[in-house]
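Structure record follows, encoded as structure tokens.
Shown here: the complex without one of its protein chains, the others still in place.
Up next is subunit A:
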Amino acid sequence: MPTVVVMDVSLSMTRPVSLEGSEEYQRKHLAAHGLTMLFEHMATNYKLEFTALVVFSSLWELMVPFTRDYNTLQEALSNMDDYDKTCLESALVGVCNIVQQEWGGAIPCQVVLVTDGCLGIGRGSLRHSLATHSQRSENNRFPLPFPFPSKLYIMCMANLEELQSTDSLDCLERLIDLNNGEGQIFTIDGPLCLKNVQSMFGKLIDLAYTPFHAVLKCGHLTADVQVFPRPEPFVVDEEIDPVPKVINTDLEIVGFIDIADISSPPVLSRHLVLPIALNKGDEVGTGITDDNEDENSANQIAGKIPNFCVLLHGSLKVEGMVAIVQLGPEWHGMLYSQADSKKKSNLMMSLFEPGPEPLPWLGKMAQLGPISDAKENPYGEDDNKSPFPLQPKNKRSYAQNVTVWIKPSGLQTDVQKILRNARKLPEKTQTFYKELNRLRKAALAFGFLDLLKGVADMLERECTLLPDTAHPDAAFQLTHAAQQLKLASTGTSEYAGYDHNITPLQTDFSGSSTERM
């Protein structure tokens, strides 16, 4: 999950912090100190993550575009000038633009807003923004909620008492509310000092930036891994099961399946699965490279120890398969090799929606089993077939030839089909009766008995129009069919049974191809 740090560089951030004795600090120094701590943490644990730095006052500026280079971010922190007043709304609009340009609207993003809780004055102040919030039109929409999945963390360089003495806290809380409650406000506990700033940022790190470690298991083969980004808790049903589900730290592989069978399934999120190297901090988070994995890690102890992740990644890639992994009770995901570029690919994990049957075409997950247990190999001797996708028990309407006569054209097509086959009797006897019975069933269900009478009349007319060359059977079948439809159109239970089918008249013309239906 990328992060945007939004740093307040208005004049109020230069307010000194009253400290006894020691050298004088300004609030911005405290902020820089806290951010340094965050960047250091990310450089160690979130090396793959992109972070951008935005500063703002009445204007905003992208100081550092999204980068993994935490040194650059660190340097930028020490090169910040002081500007005029706080104008939060325009900065948030800036964040929207930056994130959407780089990541679009689907990638979740964390926004860390660092401010002192002085929300500006006059136009552009947060108070002003909130006061006019209800009068916005579509083209000057307030930037919250962010148009991408987001968390807004507000780091206040002030303590709770100070914020509560004005309406600052209320305004900031409004901001979180406007972001659909996605986010949190952090304030300094106790006096403003380096130590308390550290503990505040520590809380942010615990909440939003703790790495997710897990053990990947396949039978007796195991590997310690980091799952990145951290999988977020998921609520299945807010009413009957409101507790968010979190994935197991034991990720157990339960089987393997062809990519063609699982066929690009919908997923909640996807994550890199990184083996945790022995010498931590060094090369943590490089993807497993294909063929130069030796070279890449030759100097490391980690590289000398066979790692199950390498075996798994290589095997999945070569076999064109994915591994199904158990994430929790009735919750599964898949592990697969994802190509980054021509040379590099990574082991990744995607999470399916929790439930017994996340992918309908595979059926119930618990019903999947080893091929060797099947009476005969469902993939055939030459691996030329597949048991998937499973057929649903009830076909969908588009697969079952339903009858819909809402538009006249639907009805006309069905009548014409009968007519076309009627003209090719007796060759088309089977199809003729099939279409006739389909129409009959629908007409009975819809209580559309007039149609049956109409079609009967039409068939009788066709009978009179038969050319001399016509097979004698044609006339018999047409008359028979018309008669049967007329009987059905009376609606009497004897002739109008839904499951009753009109069968061809048994005639005996030598050479006739009429068959019993």
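One rule holds for everything that comes next: a contact is a pair of C-beta atoms (placed from the backbone, for glycine too) under 8 Å apart; a residue touches a chain by one contact, two chains touch by 3 or more; residues count from 1.
Everything that follows uses one rule, which is that contacts and distances are computed from a predicted model.
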Among "Phosphatidylinositol glycan anchor biosynthesis class T", "60S ribosomal protein L21", "Integrator complex subunit 13" or "Sodium/hydrogen exchanger", UniProt-listed name of the chain not shown: "Integrator complex subunit 13"
Contacting the left-out chain in the complete assembly, out of A:65, A:328 or A:363: A:363
Have a look at A:308, A:331 or A:433 and name the one touching the chain we're not showing. A:308
For the chain that's not shown, point to the residue among A:18, A:71, A:210 or A:263 touching it. A:263
In the full complex, subunit A touches the hidden chain through residues 104-106, 147-148, 213, 215, 218-224, 236-242, 252-255, 258-260, 262-267, 270, 276, 278, 280, 301, 305-308, 311, 320, 322, 336, 338, 363-370, 372-374, 378, 380, 384-392, 394, 396-400, 402-413, 415-416, 419-420, 441-442, 444-451, 454-455, 457-458, 461, 465, 491, 496, 498-499
